[in-house]
Every structure is written in structure tokens, then in C-alpha cells.
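A protein chain is absent from this complex, but the other protein chains hold their places.
Our next item is chain A:
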Amino acid sequence: MKKHLQLASWLLLLVASFQLQAMDIQVKNPHVRAVPPGSQVTAAFMELHNHGSEKRALVDASSPVSAAVELHTHTEVDGVMQMRRVSQIELPAGGVARLEPGGLHLMLIDLHSGLNTDTQVEITLTLDDGSLIELNLPVKRVHGHQGGHQQDSHQHH
């Protein structure tokens, strides 16, 4: 019994510390791109606001809907679009990282099933300090930069 209590308090402490650390990061307008049925991949976009005084970085992500989630970026070199994996996405102190069409994004690879526009996708972000941010993202038809779906779903964790 004592052991259980100890474990429980440890877990509590663990959860509390995660929450404490990740509080500084605010996620705005997270969403997943709706893709045609049978698609193996899609992208997730969001704004990551770091209200803290220390720089952070997004270093990993995972989701139950796909075999892998990776951090990717797009760059245009001489008119050629190049998608590359990046090891982390910087979240400068007091700054914002924008994951948006045509640039940085989370890449969901090997989707287990199709994603309907009325479903929610769970994604867990891992920061460089080990803290986690759990998100539920709506699936949307994304039109690009001028998408105009500026919906602020503030998610503190």
C-alpha cells in the first residue's frame, strides 16, 4: 500500500512538473490537413508561442493515427520545392514558431486510416526539456496561407 502511494505521488509529481514546464508554451490554431482517402501522409500545422523567458525547442511528436510523426520543413531553391526533415524546431523566448503550409510542419507518415474532416487527431509534442504537450487537432481542408480559418483554440497543458 505504501509502495502504491509512493508510486502515485511520484506520478503526480511527474505530471505536475510536466504541466509546470509546458505552461509557457501556447499552441494556437492547430489543425491537420484533410487528405484524399487512401493517403499515406498528411501534415499538421499550428503556431507555438513561447511566453517563457527561456528558449525551448520542439524535438519530437507522436500520434496514434500514424506510424510516425516527424518534423519537416519546405524550402524553395531555384523554383524547386524541397522537403527535408529537421531535428528540431526552435521556440525562441517570447517568440513564436509558425508551422504553416509551404514551410515548417509536422509530417504524419503511414496513416492507419483515412482522416475525415469531422475527426480529431491526437498529437503529443515533446519539447527539449522533456515536457509533453498533448493536443487534439481538428482535421480541416487547408487552402494555404490565405486560408482564413483563423480560429484560436488555445490549448494550455
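We take it that contacts are C-beta pairs under 8 Å (C-beta built on N, C-alpha and C of every residue); 3 or more make two chains touch, one makes a residue touch a chain; residues count from 1.
Here is the rule we use: contacts and distances are computed from a predicted model.
Asker: What name does the UniProt record list for the absent chain among "Protein SCO1/2", "L-lactate dehydrogenase complex protein LldE", "Aspartyl/glutamyl-tRNA(Asn/Gln) amidotransferase subunit B" or "Dihydroxyacetone kinase subunit L"?
Answerer: Matching the unshown chain against "Protein SCO1/2", "L-lactate dehydrogenase complex protein LldE", "Aspartyl/glutamyl-tRNA(Asn/Gln) amidotransferase subunit B" or "Dihydroxyacetone kinase subunit L" yields "Protein SCO1/2".
Asker: So that we can see where the missing chain sits, which residues of chain A does it touch?
Answerer: 33, 35-43, 67-68, 70, 72, 74, 78-85, 101-102, 105, 107-110, 141-144
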